[in-house]
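Below: one structure, written as structure tokens.
Yeah, one chain of the complex is gone here, protein chain that is, but the others are all in their spots.
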Amino acid sequence: MAGLRPGHPFPSCTASLLAFFPHLLLALLEGTVAAAVLALSALGLSLVFGVMRVVNVAHGEFFMLGAMLAWWVAKMVPGGPAMGFVAALIVAPLLVGALAFVTERLLLRRIKYDPEATIVATIGLMFVIQQLALSVFGADAKAVSAPFTYRIALPWFGFSGYKLFVVVASIFILLAVWWVLAKTKWGLVMRVTQFDRETATAFGIPVNQVYSAVFVAGAALVAVAAVLIVPIQQAHYLMGLDPLLMSFIVVIIGGLGSIKGSVIAAVIIGLADGVISMFFSPTLASIIATLAVALVLVFRPQGLFGVEPR
Amino acid sequence: MTVLLETRGLSKSFGGLKAVSDVDFRIEKGEVRAVIGPNGAGKTTFVSLISGRVAPSAGTILFEGADVTDLPAFRRVQMGIAYTFQITSIYANLSVAENVALAAHQPGGKASLEPLERVGLADRAPQIAGTLAYGHQRLLEVAMGLALKPKLLILDEPTQGLSDAEIDNFITLVRDVAKDATVLLIEHNMPLVMELAHRITVLDRGMILAEGTAEDIRANAAVQAAYLGTG
Partner (left out) sequence: MTARIVLLHGAMILALFVAQFVVSDYAVLTITRIMVLAIYATGYNILFGYAGLLSLGHAMFFATGLYAAALGVTRLGLAAPEALLFALVCGIVVSFIIGLIALRATGVAFMIVTLMFSQAAFLTILYFGDITRGDEGIVIKDDQRVFSLLGTPMNLADPVLRYNIALAFLAVAIVLCLIVVRSKIGHVLVAIRENENRTAMLGYDVKRYKLIAFVLSGSFAAFAGAAYALLFAYAGSTLASIQYSINPLLWTLLGGAATVLGPVLGTAMMFLLVDFASSFTSASLLFVGVVLILLVLFFPKGILGTIRQRWWRWLP
């Protein structure tokens, strides 16, 4: 722990206590970043799962693609990491969204959004995207520089300013999505379709087009999340599995169809993950999280704030 | 006459909506009882409570004197309560004979064709159930109910979608069924109800509005008001 001097004259229990709080603070900070990352990754899934009631197992691969594209764009675009970052923020969601559009049209619509068939088909899609990424980008991990580096100097340790920027950006994006859903006509159309598909059709809402738009929006959102997050992690063709599982955990515990629920769940899980990872082990944190999802699904399937469809 | 089924204070609320409200109901062995009422009166919820598909919010259900309130649906079926669905629910991909065999608890085996003969579908035994005409699918539902050899047969809007000729056949069928089983019938078809039912229970907004013979109900002003002239 940088900054703590060994051989401090205080008695040992106070020393441990003094060591505890900075560890805790770091754990909470990392947990907050984790929560922001979770909330963003899960947002797209929450929309898709909530409105269309289908499980897109390739969700994690959309994330991975976003990260890979961020790396590739940063390589292609001259002018430093900041330029690359902005360019990626435009290119990645566009390309990933286009892929989602094609998937929805050619695949999901043809199997009529049948839950079981969608899972199997998107598992296939997951393999295809993963392996194509492997062939095109290679098996090694790729680092992407953050658009800016700024170290926040705390008395006990330094903390990355970019990570805090990610937290702020997430809050901003979440609020923007919430605003669209709650305050615009688009949002109303989506909520009606989610609540009762048949009534929506009776009101003249083109449900298929809504589904298409939601699926594309979900993919674009997760691509944006990936562009934001990739400077913190590295891009790797297998990186999609973790966001997939964690997004599911967040969406299910938070409750289907509830953005608020997803956010709250992300905060709880992110902070808990940060603390457990710091003081115990990341693997243990994952075990607890996955078991929690399973039990929530069994005993309280609507999660914390779930909206039941009719 | 012995009481076959009795409910005491039976209630069901969905959120704020009281679908069935404090219903005391009795049906005697050998009766044909019709339950009528305007749309949304709670008729289907009521029989769902009796058959066990839905758990009550309050009240008790007694079948042959035994308290079945907490029993799951399949146990009540084993005790002798059979329910035919309002929206036809047969095994569309299996043959007519296989449907009845399952109902007779001889899955995959050769069950007696007697239930099919009673409803007039015996010659269609090898046909795939999903390819039957709608009216015949309704009859298959009844045949499956009969194959259970029930003490109480609950028919939920059985003639919906049937032609007049089919309805006439149906009346004959129910009279035949009533020889061995007690029948509880939800119906909107007034002439049918007047013809078949020994007694009629009228539900409105989850409560029993009136109970009596066909003449009593026909003359009842409150019932007429509730229906606003329909039927």
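To keep things simple, chains are lettered A and B as they appear, and every chain counts its residues starting from 1.
FYI, contacts are C-beta pairs under 8 Å (C-beta built on N, C-alpha and C of every residue); 3 or more make two chains touch, one makes a residue touch a chain.
Just so it is clear, the model here is predicted, and its values are computed rather than measured.
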- prompt: What shown chains does the left-out chain touch?
  reply: A, B
- prompt: With respect to the chain omitted from the figure, which of B:Ala19, B:Val77 or B:Leu209 is a touching residue?
  reply: B:Val77
Message: Please identify which residue in B:Arg53, B:Arg118, B:Lys151 or B:His198 touches the non-displayed chain.
response: B:Arg53
- prompt: Who touches the missing chain here, A:Leu43, A:Leu125, A:Leu174 or A:Ile276?
  reply: A:Leu125
- prompt: If the missing chain were put back, which residues of chain A would it touch?
  reply: 53, 55, 107, 110-111, 115-117, 119-121, 123-128, 130-132, 134-135, 241, 245, 248-249, 252, 281, 283-284, 286-287, 290-291, 293-295, 297-299, 301
- request: Go through chain B and note every residue touching the omitted chain.
  value: 51, 53, 73-75, 77-78, 82-83, 85, 89-94, 102-103, 105-109, 144, 148
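Throughout what follows, only the chains that are shown with their structure count from here on.
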Task: Between chain A and chain B, tell me the centre distance in angstrom, where each centre is the average of that chain's C-alpha atoms.
output: 51
